[in-house]
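Only a single protein chain was left out; the remaining protein chains are all shown in position.
On to chain A.
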Amino acid sequence: MMQVQDRPLGRGPGPILEVRDLRVEFPTRRGVLTALDGVSFDIAPGEVLGVVGESGAGKSMTGAAIIGLLEPPGRIAGGEIRLNGRRIDNLPYEPMRRIRGREIGAIFQDPLTTLNPLYTVGRQLIETMQTHLDLSDREARQRAIGWLEMVGIPAAAQRVDSYPHEFSGGMRQRVVIALALCAEPKLIVADEPTTALDVSIQAQIIALLKRLAREKGTAMMLVTHDMGVIAETADRVAVMYAGRVAEIGPVRDVVKAPKHPYTDGLMASIPPLDRKVHHLAGIEGAMPRLSAIPRGCAFNPRCPHVFDRCRVERPELLDTGTTRAACWLYDPASEKQAPELFRHA
């Protein structure tokens, strides 16, 4: 099968989101740090793109750049972000604020800091909807109750007048999801939406997000460090390492038959639930700091298959047959070719 998945899997004509060669820099006293370097991907309508990586890989930064909430002094220093074909990375604050909420919904890790503790959840929902949609007070309230029902809050008609602190953690995250969805955005950026929750609640929230994205045809970028969550939820995955995309492709191919040595090591590090292993594979060393990203491929000092070219030249995303991986092993011109030793491959 030689179908190359560099395009999204979803339905519809064009992608909702296009990110091209995104570069984010942080000027510091000791020089400019490059936090994201040449990140590119698309998300189609109704599609869930998982973005995984370890801390510091730049996955949250990518989400923040898309919703226009980069922490200063961080700035977009290159590339393009397009929403429905329209460029949004260079918009001033006010037009971008209108896009946030109306066209892009955001869900963050900690549901308590996302909600305003001084307003009832109903008021927050109503205000969000009325900012972006033309609704009367009564209509907005009816819809607020409808959204709370949709995200599975029992007795929604009464709970709509409760304050955030009256909800448990899992219920709060449901409110946050309702808040992100209530203006019916085309794209949702969810940054670790289940990380602060216990596993039994996590499963409920994942099921909810998946269902809503499918029903509403919303595109979703799901940022998480948990491969299990990705495997359950995403259609495609982008694996990030040191501010770059290491591998991108359909979820099944990336999880079951990773092609990039980093993805392979990452998958082998995850303790399996269905058996005990004598020794977990792991990856030696740690991700480089932004101030010391190695020349060539950023993964080369930890890579078991490293060869000369990796230390000099940075690999682009290359076709591996199933996914696309930033690895010289997949360039026919390299002196070393991809070994048959990758798991499941």
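Quick note on the criterion: contacts are C-beta pairs under 8 Å (C-beta built on N, C-alpha and C of every residue); 3 or more make two chains touch, one makes a residue touch a chain; residues count from 1.
Going forward, contacts and distances are computed from a predicted model.
Undergrad: What is the protein name, per UniProt, of the chain that does not appear here: "Permease", "ATP-binding cassette domain-containing protein", "Carbon-monoxide dehydrogenase medium subunit" or "Cytochrome aa3 subunit 2"?
TA: Options "Permease", "ATP-binding cassette domain-containing protein", "Carbon-monoxide dehydrogenase medium subunit" or "Cytochrome aa3 subunit 2" considered; the missing chain's recorded name is "ATP-binding cassette domain-containing protein".
Undergrad: Out of A:33, A:112, A:133 or A:201, point to the residue that touches the absent chain in the complete complex.
TA: A:201
Undergrad: Taking the full complex into account, find the residue in A:15, A:101 or A:170 that is in contact with the omitted chain.
TA: Here the residue in touch with the unshown chain is A:170.
Undergrad: Pick from A:125, A:266 or A:310: which residue touches the chain that isn't shown?
TA: That would be A:266, which touches the missing chain.
Undergrad: One chain is left out of this view; which of A:82, A:225 or A:336 touches it in the full complex?
TA: A:225
Undergrad: Which residues does chain A use to touch the chain missing from this display?
TA: 54-55, 168-171, 198-204, 206-207, 225-229, 231-232, 250-252, 255-256, 265-277, 279-284, 286-287
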